[in-house]
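The complex appears here minus one protein chain, its other protein chains still in place.
Per-chain residue numbering starts at 1, and chain names A, B and C are given in the order in which the chains are listed.
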Amino acid sequence: MAGNTLGVLFRITTWGESHGDAVGVVIDGAPSGIPFTADHVQIWLDRRKPGGAKTSTARKEPDAARILSGTFEGRTTGTPISIMVENRDAKSSSYTDIMNLYRPGHGDITYEKKYGIRDYRGGGRASARETVGRVAAASLAHEILKREGISIVAATVALGGVKASKRDYEAMDQNPYLCPDADAARAMDLRVDAVRRQGDSLGGVVEIIATGVPAGLGEPVFEKLDAALAGALMGIGAVKGVEMGAGFEAARMTGFENNDPITPSGFASNHAGGVLAGISSGAPLVMRVAVKPIPSITKAQETIDISGEPAMIETRGRHDVAAIPRVNVVCEAMVALVLVDHLLRQRATAWRG
Amino acid sequence: MAGNTLGVLFRITTWGESHGDAVGVVIDGAPSGIPFTADHVQIWLDRRKPGGAKTSTARKEPDAARILSGTFEGRTTGTPISIMVENRDAKSSSYTDIMNLYRPGHGDITYEKKYGIRDYRGGGRASARETVGRVAAASLAHEILKREGISIVAATVALGGVKASKRDYEAMDQNPYLCPDADAARAMDLRVDAVRRQGDSLGGVVEIIATGVPAGLGEPVFEKLDAALAGALMGIGAVKGVEMGAGFEAARMTGFENNDPITPSGFASNHAGGVLAGISSGAPLVMRVAVKPIPSITKAQETIDISGEPAMIETRGRHDVAAIPRVNVVCEAMVALVLVDHLLRQRATAWRG
Amino acid sequence: MAGNTLGVLFRITTWGESHGDAVGVVIDGAPSGIPFTADHVQIWLDRRKPGGAKTSTARKEPDAARILSGTFEGRTTGTPISIMVENRDAKSSSYTDIMNLYRPGHGDITYEKKYGIRDYRGGGRASARETVGRVAAASLAHEILKREGISIVAATVALGGVKASKRDYEAMDQNPYLCPDADAARAMDLRVDAVRRQGDSLGGVVEIIATGVPAGLGEPVFEKLDAALAGALMGIGAVKGVEMGAGFEAARMTGFENNDPITPSGFASNHAGGVLAGISSGAPLVMRVAVKPIPSITKAQETIDISGEPAMIETRGRHDVAAIPRVNVVCEAMVALVLVDHLLRQRATAWRG
Partner (left out) sequence: MAGNTLGVLFRITTWGESHGDAVGVVIDGAPSGIPFTADHVQIWLDRRKPGGAKTSTARKEPDAARILSGTFEGRTTGTPISIMVENRDAKSSSYTDIMNLYRPGHGDITYEKKYGIRDYRGGGRASARETVGRVAAASLAHEILKREGISIVAATVALGGVKASKRDYEAMDQNPYLCPDADAARAMDLRVDAVRRQGDSLGGVVEIIATGVPAGLGEPVFEKLDAALAGALMGIGAVKGVEMGAGFEAARMTGFENNDPITPSGFASNHAGGVLAGISSGAPLVMRVAVKPIPSITKAQETIDISGEPAMIETRGRHDVAAIPRVNVVCEAMVALVLVDHLLRQRATAWRG
């Protein structure tokens, strides 16, 4: 395998299954001298915790982060930082009635095909629990980016077909969906309630904006900034599509409409989403991801059992109605991790003869 | 920089600018014994050549590939394969009137910000000419995939707002847009003519389907197959969005609608696009990319010159009206390169205790 | 930094300082289905534990390994394996009298120059304690290699100038120096006692032999098997030299003397040490490493303090007289890690057209 490491200079390696003893991450390549304690990690882990929103599972995880190495007197030392979060509330027992059934839309069938092992206890590495490591690592990335004046925010711009028509970031923190449109948030609430009653689930769209990103990040031609961001975001469990700036809308525009005019005070529009030829332009980075509905639903579905016989499945366990808004902080994490790696890479590149 | 290499086991490194002496690629990690000659390369290079479609520039490049190493008696030897294509028809002179102007939607401004050098001669590495190396390398990837029963096809499913409503692959080869819908192709033709007269350009959507892909490819959690494909496709110059299977449409569906039922004879639908939890499921891979309109247009646009003063720009030179259909073969190339790398990686992974 | 990961397909990332909470490793890319429990790890950790030999410190570490992820029902699953060993007996207090002095032959001065941080508590990542992660990871590598018929042994062939003139591997396990020559071991014992009384330390030479290695491992031209082994071995704290087969002796031979004649039953000699042109030949791999004397000695030495003033230093703390024989298991670990990675890489390479 060997696919659990991300980054070239700022590298993270995540580990841990949803039903094992713990999950965690090793960060390698962090600059020294950055203030970093378990409290920094906790703030971000708390944001991704279930229980905060009506879309989320009732599973309770204290998610207490422990930093095992790489810091001294509250600052990074330049050596690898190991962060561990124990799994306290994993109940494998709730899965016993579906242990012989493949779950539609779920990775249990492909994991078994790849590794030849059926781990029926839950999602394993395919569980959202795996993202604890990503978010923990990103808490340091955010700290570094903050010092460079870069900030990242992921807003829910669609849920269950309900679209946000505003970008009111103050409203965003006042509804449980992280939606920057209070009216849309109310409509989402009704939609979530209805779907939950049907034992079904919902998808949506998250828009991530990074401001303060300097021009010059991105390494053509295979590690362009947008390519790296797209790979990182598509690697989040529920994501099925990624677009930059105008994205799929750009496919319907003419060059004259889509090109962002350049003026002495900057770009007059931002259809490019902050990237030209794979290199950041100085304009805000704008990305949107399509988040599929949670595959584990209680509504009965057609499937097969492990001997290949047809069967019906009703997933019980504890599952969210939507990955949104818990996935939002993961989107922010992936963008932060890509940006901090490219910032460090650009420091080396920017040296000139 | 160091971003010009793609792949872990089957690795390619491309080089060359649009207005330099040559472009090329080094393929490292190809299995030995694969039949491979300049003729194999030529077939694919000819497909991406300008001149074949009404959307394309009049620039003529014989694009004759030369294999300089890594083969013996018509087969690969396991050592690096160097392929070079000379640039014969590069006229830097046609750019002299815009050498002091930044081109909207173009990478000249970001390349200068990154590298501190203004190379006014054309697109440099940001030019579509760079993709010659990718396509040449992919000609070997396709040859390997063919032996494994895998084939890849990229069809134009939208151009300038005209959408294909059929997937008639026989029709596809009978129109210059590689559109699998003869009626839509005719409508595209009218749209292209109109826009060309206005000195403007068009975007569209390309759908890439890979069939015969075995289950088990992809390396969770950061090098999932869909993440790798998304990164590879977003790294193509004109691409602004990537989706797998139902993609952005999945965001509007419920779990019950989006989940692909599993039956004894396989998945009953393919909203997942052939990937579950980042691992191929055995179903066809289905991807779509949003291709932005060509930024270089003759219609006058607002910009600034290199001293920061406002100016108007009308790009002359030789430019396509749309990156489609020339970009289609590049999409196929990127998918082929990712698949062959993951095939080789899976051979190592598939070994069991 | 980002230098704490080793391997391409079988990748390990180690973390942890000598005086932090714990040390550990994440193994990524291990094949699934390999029997692997904490007991497998413990056997190897016990071999590197201090206390076993007269050359070693009195520091006692139970070194109990905990596997936190990546196994299920006693076998690997293909997902990352996280192993942690808590530091129980770290006494930073014993270093307080030298916290303002640079230690000759020690990395405290270079770590401070690199990272801008003075961590006076002991060796940090430069401590032999860091090798716990390597040895823990290698316990799985050895398990995989065993199934392929490959075994690795590291013998002490010189210590404090006393050389082994035999290769009697039964004798090796009956003396505390892992010396394959009982007479030499007795002479080493006298040498160690004398030097210990002087408050000084000793170096030596370790010879590592890997048998059962199939022909064909190694990736020319920059990741040749001998290059990978040399890099891995030179990366062990105390190692100052590495040689393959005849090594430096080959520099004094003629081609006729040094070439290993080829016979129908194999190579008639093994001056090459099992590698030709960077690829394993099927003959045993033979490597020797020069191990420098432990730099921390109680004998007074000339140094400077952190303000640059001249000073004398007498290192107290708990230090070994020689890195040998504790380093031997680390040598075996590094060779095992390189071999298992190259075995997996060769599985991919060996596929032919």
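Assume contacts are C-beta pairs under 8 Å (C-beta built on N, C-alpha and C of every residue); 3 or more make two chains touch, one makes a residue touch a chain.
Predicted model, so just to flag it, every value in this text is computed and none were measured.
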Problem set entry | Touch residues of subunit C, complete complex, unshown partner | 1-6, 14, 102, 104-107, 109-111, 113-116, 125-126, 130, 158, 160-161, 195, 198, 200-205, 215-216, 218-224, 226-235, 237, 240-264, 268, 272-273, 275-282, 290-297, 299, 301-304, 308-310, 345-346, 349-350, 352
For this session: For the chain that got dropped from the picture, name the residues of subunit A it touches.
Result: 8-9, 29, 31-35, 75-76, 78-79, 143-144, 147, 220, 344-345, 347-349, 351-353
Seminar exercise, completed: Touching the unshown chain, subunit B contributes residues 1-5, 7-11, 13-17, 20-24, 26, 28-30, 32-33, 66, 68-70, 72, 75, 77-82, 84, 114-117, 119, 121, 124-125
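Note that in this section only the chains that are shown with their structure count from here on.
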Exercise. Over half shared or under half: which fits the residue numbers at the contact of copies subunit B and subunit C, same or different?
Worked result: same
For this session: Averaging only over C-alpha atoms, locate the centres of subunit A and subunit B and give their separation in whole Å.
Result: 26
Seminar exercise, completed: subunit B and subunit C have mean C-alpha positions lying a whole-number Å distance apart equal to 46
Seminar exercise, completed: Touching at least 2 other chains, the residues of subunit C are 8-9, 29, 32-33, 75, 78-79
